[in-house]
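Here you go, one structure.
Just one protein chain is left out here, and the rest sit where they should.
After this line comes subunit A, so read on.
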Amino acid sequence: MSRVPFYLLVGVLMLTGIVMTVYRHVEFDVPWTPGEQREVWEVEAQVNFFANGGPVKVNLALPSHQENFRVLTENTASSGYGLSFLDDDSGRRAQWAIREASGGQQLYYSVQLLVAPDAEAPAVRPPQIPQDITWERPYDTAAQGIIARAHQQSADAFTFARELIQDFSGDRQDENARLLLTRFDRSPLIVRLLNQAGIAARKVDGLMLEDGRRRQALSSWLQVFDEDGDWVILNPATGEQGRPDNLLLWEASGQPVLEVQGGSNSGVSFSMLKHNEPAAVAVRNQLMNNTLLNFSIHSLPLEEQSLFKTILLIPIGALVVVLLRVLVGIKTSGTFMPVLIALAFIQTSLFTGLVGFLLVVAVGLVIRSYLSHLNLLLVARVSAVIITVIAIISLFSVLAYRMGLNAGLTITFFPMIILSWTIERMSILWEEEGPKQVLIQGGGSLVTAVLAYLAMNNPWIRHVTFNFLGIQLILMAFILLLGNYTGYRLLELRRFKPITED
């Protein structure tokens, strides 16, 4: 019987788990520890305009995930306006609309951005190069002159663009440039010239992020593509290549930033604030798109998320049980009963949980010993024990409440059916094999439950299981491996000790 398929399976599980985990860390910046801090920018765009009294439509470009930044949450404030988000080829946009408005209007959009140095830029397609670029006289010769000159002094698309920009700036400005600038704005002009030379380019709008700034405006940048579809950002004023780290591209598809229909004097201004947040919070706020690798609990509604938080911990409890049984050799009453008790401890806190558990089981055992005189059928007897357990728990809750011990109320988190079976088993064990076995197995269960609790309640483990689903596969691989362990259990080293003594 070959074990190869088994080890293959374990290997595949392990590898998939690790890859998924690392992928989430690298791609989505989910930190390894819950305490890590992340830089988050809060940017607010304020749209101002004067409404003409009729229907109004406002269309604002919105930032999306990009190099260096990831969009976390977005909010808008705009009383009376209907709002919809559009997401198509021309980027993400917000559209406000109202049937009737007059006077000064203010619309707010705010976005939280996570600074993610290794976030990658999404793929962008170069814009179409318009085919019919025509210049009126005398601009045509001026344009041709400039293009020819820049072509001479450059090697490829990017250096060409740089030369071109420098022709329009500072002391390099010649007559041709000055002539063209009398007729055109600088950025659109450069784009036009680049297109004329067969180079795809567009004007994009970006925001320089500086902590605490208010009433800022967007600045224009040039995005220039080469034949391979690679692109760079160029400063249209200086020709400097590359984007500054604190540049947030707000509109990156060559569309207008703001369009207002039914209003006048429109404008948008920006204020921004930087703060540090625990990384876990930042991650939670991340807008997740549901690709398979990015399969994440965070895409669920908050309530289900907190449920999953617990569910995803159960494998950790199971691992503790497997470790203790296979490697240590601890006996427990009911294989996974300790995990359920540990889950209850998470709700009750360890001390109250332990006290509550011991109280309920002890009182339950006393009552159960009376039931055993009544000669009942097993099912009836266990049912009676269940009712007894409920009664005990209710009694303790009320007593605890009366005495002002609110912690006592959490006792209701104990799984009552499981408790009842525990009591039933213990009491049989007591009758059959005496109190010693009850202590051994009961103690074993309790020790296992406490260890499982400590593992499941560890902040780091909670963080990791909740944020990296790949961990589940790794756990699975470990448990499979443990299921294949043929070595001694720790307690067997003691059990078999006398054999080695002669």
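In this section, contacts are C-beta pairs under 8 Å (C-beta built on N, C-alpha and C of every residue); 3 or more make two chains touch, one makes a residue touch a chain; residues count from 1.
As a convention for this text, contacts and distances are computed from a predicted model.
Student: Which name from "Alpha-L-glutamate ligase-like protein", "2Fe-2S iron-sulfur cluster binding domain-containing protein", "Transcriptional regulator, PadR family" or "Sugar ABC transporter permease" does UniProt give the chain that's left off?
Tutor: Matching the unshown chain against "Alpha-L-glutamate ligase-like protein", "2Fe-2S iron-sulfur cluster binding domain-containing protein", "Transcriptional regulator, PadR family" or "Sugar ABC transporter permease" yields "Alpha-L-glutamate ligase-like protein".
Student: Of A:Ala155, A:Leu377 or A:Met403, which residue touches the hidden chain?
Tutor: Considering all chains, including the one not shown, the answer is A:Leu377.
Student: Using the touch definition from the top, which of A:Arg99, A:His151, A:Lys309 or A:Arg495 touches the missing chain?
Tutor: Considering the complete complex, A:Arg495 is the one touching the chain left out.
Student: Residues of subunit A in contact with the chain that isn't shown?
Tutor: Answer for subunit A: residues 1, 326, 329, 375, 377-379, 428, 432-433, 483-489, 492-500, 502 touch the chain left out.
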